[in-house]
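Only one protein chain is missing from this complex, and each of the others stays in its spot.
Chain nomenclature is as follows: A, B and C, assigned in order of appearance, with residue numbering initiated at 1 for each chain independently.
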Amino acid sequence: MERTSSEDRRLDDAHKRDIVVKRLNERGVSLEEIAEITLDLQKPHVPGLTLATCLDHVERVVMKREVQHAVLTGLELDVLAEKGLVSEPLRSILMSDYGLYGIDEVLALAIVNVYGSIGLTNFGYVDKTKLGIVKKVDERGKADGVCHTFLDDMIGAIAAAAASSVAHRYA
Amino acid sequence: MERTSSEDRRLDDAHKRDIVVKRLNERGVSLEEIAEITLDLQKPHVPGLTLATCLDHVERVVMKREVQHAVLTGLELDVLAEKGLVSEPLRSILMSDYGLYGIDEVLALAIVNVYGSIGLTNFGYVDKTKLGIVKKVDERGKADGVCHTFLDDMIGAIAAAAASSVAHRYA
Amino acid sequence: MERTSSEDRRLDDAHKRDIVVKRLNERGVSLEEIAEITLDLQKPHVPGLTLATCLDHVERVVMKREVQHAVLTGLELDVLAEKGLVSEPLRSILMSDYGLYGIDEVLALAIVNVYGSIGLTNFGYVDKTKLGIVKKVDERGKADGVCHTFLDDMIGAIAAAAASSVAHRYA
Partner (left out) sequence: MERTSSEDRRLDDAHKRDIVVKRLNERGVSLEEIAEITLDLQKPHVPGLTLATCLDHVERVVMKREVQHAVLTGLELDVLAEKGLVSEPLRSILMSDYGLYGIDEVLALAIVNVYGSIGLTNFGYVDKTKLGIVKKVDERGKADGVCHTFLDDMIGAIAAAAASSVAHRYA
């Protein structure tokens, strides 16, 4: 009985993982680009670390239920804001990526925490210095009608969580 | 210069406070009903505590920017799910108040943290025992087409934050 | 290479797990007593759930690195306060289990978060209602010279995290 419900659960999570990856792709982001940030973060600490290994840890992160829910919720808000379906004043807050909004960081923290608080530092660093794809996403988000308020934080949080996962393994 | 921008800010927050209260009302909840939970929580610890004092602390909580943003975001997701504007699988997760979703608790934590971690215990207690208006909101949320996934957590979190505010004052 | 370092790591965590269990025992708490709280929390939701299964999930929780570090740190502070080795005003804060201290809840949150934010509610409920062994620990902590400021929160957090682990598996 248990085995079956547990199997169902895993299938369910694998299905949600596919949707998360598809949504990220639709917003212009691949798991490989996220793994590149993870590699940048952990290369100095893990000699010989490869992009393939980092991608493997990014894949583990997006199999986690809390991560999937945070990403699906954040990206949905970005998309609904773009479509004009979010009511004011939230719509303007999202469309302008208002610096004091804070809820994007709250969802990012939920992702980072999945591998413990050691990921906080890396998340903050990626978010501030806009490493790799985060920079591109940030630039694209400045175009009229585009909302990337959550997208850049979701990317930074997944990359930082994957970096924690790498650190825990190669400690 | 500073004074002016600071005044603007306060006006802005007071304006958002009005919208937050209006949205809560539209979802069937008054600040008085939230203050009743706060009174229940703090009465044993603060002799002579009144509903009026609790309401005053609830008012302080909804003047906080992070609280306003969390509530506006959570209630928006409930409403958009009801309207069928949220894509799958998030829509089903929200409409069924899926127990492993977790993002409702994440937003609640952001609210509670505004007055420090001592509010965690009260939030958990209110959420689990469904005190006062939380119970009513939970029942109404079971009706077809109604989504209260975030609403009950937002109420519990505001009540717990106000209880922390009372505790900090009458320590 | 990786395999070896990974094996070392697991051995290291298993060693820390033994120390954590020993410390809890020295403070008058067994994993079985913690598992009883988990059973109380999840019984209504998982028909046929046994104490043995709950104990298995408690064991998983205390194998997690972040949990081990939080518990070792919290229990150390309790013990050092009892021995009079903590400087003022922190010593008095700890010895009196000052309600506005908050750092006990902060460490508890780090434990609960290991299995996602769904554990918040259960932690708050256990902490407030003082289920099972939490009640006993709380009573003992009132004796002269005894400090259980962190102990009760560590127990509640482990029990709540194990309940989340059960919920994720039998969803």
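One rule holds in what follows: contacts are C-beta pairs under 8 Å (C-beta built on N, C-alpha and C of every residue); 3 or more make two chains touch, one makes a residue touch a chain.
If you're wondering where the values come from, they're calculated on a predicted model, not measured in any experiment.
Enquirer: One chain is left out of this view; which of A:28, A:124 or A:141 touches it in the full complex?
Expert: Residue touching the absent chain, from the options given: A:124.
Enquirer: Quickly run down the residues of chain B that touch the omitted chain.
Expert: Residue positions of chain B that touch the missing chain: 2, 5-6, 9, 65-66, 110, 113-114, 116-117, 168-171.
Enquirer: Across the whole complex, list the residues on chain C that are touched by the chain not included here.
Expert: Missing-chain contacts on chain C: residues 16, 19, 65-66, 69-70, 72-73, 76-77, 79-80, 85-87, 89-90, 93, 100-103, 106-107, 109-110.
Enquirer: What does the interface between chain A and the hidden chain look like in terms of residue numbers?
Expert: 99-103, 105-106, 108-109, 116-118, 120-129, 167-168, 171
The rule we apply is simple: only the chains that are shown with their structure count from here on.
Enquirer: Is the contact between copies chain A and chain B built from the same residues on both sides or from different ones, judged by whether over half of the numbers are shared?
Expert: Shared-number fraction above one half, so same.
Enquirer: Distance between chain A and chain B based on Cα centroids, please, to the nearest Å.
Expert: Centre-to-centre distance between chain A and chain B: 26 Å.
Enquirer: Residues of chain A touching 2+ other chains?
Expert: 65-66, 110 - these are the residues of chain A that touch more than one other chain.
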